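Okay, handing you the structure first.
Omission of a single protein chain aside, the complex is shown with its protein chains in their original locations.
And now, subunit A:
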Amino acid sequence: MTTPLTLTPGRAPDGAAVLKVVGEIDMSNTDAFDAALDGIEGRLVVDLSECEYLDSAGLSVLFAHASRIEVVASPVLVPVLTFSGLATMVTVRGS
């Protein structure tokens, strides 16, 4: 059993590519997360506003794509993104 996670690619009203993440990300499902990111080319908004948990394995996926992503996150994830230093490399917006 893997951790429940739904990954839905889409477009923002401004036309930018968006990956909507619902659920939790940990080492059991980072491969799926990584594959979803790889499946979208170019600049991308990763919408984590309905992601309840993100661990360092998930962070490492985000770091790998840091050059081309923006992150939308709920307040509960902000400390993790900040402490890990990701916030200094990508734009993190509140939801």
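Observations, loosely collected:
Note that in this section a contact is a pair of C-beta atoms (placed from the backbone, for glycine too) under 8 Å apart; a residue touches a chain by one contact, two chains touch by 3 or more; residues count from 1.
The working rule: contacts and distances are computed from a predicted model.
Of the candidates "Anaerobic selenocysteine-containing dehydrogenase", "NADH-quinone oxidoreductase subunit N", "ABC transporter permease" or "histidine kinase", the chain left out of this view carries the UniProt protein name "histidine kinase".
Within the full complex, the residue among A:19, A:40 or A:80 touching the omitted chain is A:80.
For subunit A, the list of residues touching the undisplayed chain reads 1-4, 24, 26-28, 53, 55-57, 59-60, 63, 76, 79-80, 83-84.
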